[in-house]
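Only a single protein chain was left out; the remaining protein chains are all shown in position.
For subunit A:
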Amino acid sequence: MTTQNQFRVVVVSGGTSDPSSTRMLADRIADRVRILAEERSESVATDVIDLRELASEIATALVSQLMGPKLTRAVELLGAADAVVASAPVYKAAPSGLFSSFFHLLDNDLLIAKPVVLAATAGTARHALVVDEQMRSLFAYLRTLTVPTSVFAATEDWNSKELGERITRAAIELLLLMESGFAEQVRGESWKHYQHEYGSAGGTELEIDLSSDLMRLATGGSRAKRKP
């Protein structure tokens, strides 16, 4: 593996208090990734998107087409990220509405192939499967590469050695996926095979295919291939 890799990890936290346990869990994972990377002569720059600060912009964007400046910045950060740590509090047996709403607003192609650690906190261990049964499907829809280990912390987990071990496992998985360059390669070699819209991927997808069927129709021809 090449040395001196520099990775950009973006933490998305749906925690609403300050400090929040959801944010703390995400920070522990991101920090673990950084330490492991440094042990391998790599470095990690971490940016944090605290969704509580974006709450009103998220609500506005859900009911109109207006993306506020903080939301726009968050999209830029995610678009440039090598990996994401996404951490949600569980409310009513589901990831919080704020957390889900944020991801509903992203373009479908913004996070394609990017490695993601999924994490969640809850007041009871009964919510443990929310990460794998609900959050993982959302991130599958977004075509991300979620790491095999999800990290769930109920109240009783915070002092357990096992939580630390799961964090380390997830962190190594994330780091290896970043090192593999998988996301970059998929996006480089196969970007056009995914669905895009003009201006999607956070406003960066501006390729126009002039040879498509619809473009032929737009210019007086027919959509079906021309007969010889």
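Basically, contacts are C-beta pairs under 8 Å (C-beta built on N, C-alpha and C of every residue); 3 or more make two chains touch, one makes a residue touch a chain; residues count from 1.
We adopt the following convention: contacts and distances are computed from a predicted model.
Asker: Would you kindly match the missing chain to its UniProt protein name, picking from "Dihydroorotase", "LLM class flavin-dependent oxidoreductase", "siroheme decarboxylase" or "Carbon monoxide dehydrogenase medium chain"?
Answerer: "LLM class flavin-dependent oxidoreductase"
Asker: In the whole complex, not just what's shown, which of A:Pro19, A:Pro148 or A:Gly220 touches the removed chain?
Answerer: Only one listed residue reaches the unshown chain, and that is A:Gly220.
Asker: With respect to the chain omitted from the figure, which of A:Ala93, A:Ala140 or A:Leu206 is a touching residue?
Answerer: Answering carefully, the residue with contact to the hidden chain is A:Leu206.
Asker: Considering the whole complex, not just the chains shown, which residues of subunit A touch the missing one?
Answerer: Looking at subunit A, the ones touching the missing chain are residues 59-60, 63-68, 197-199, 203, 206, 208, 210, 212, 214-215, 217-224.
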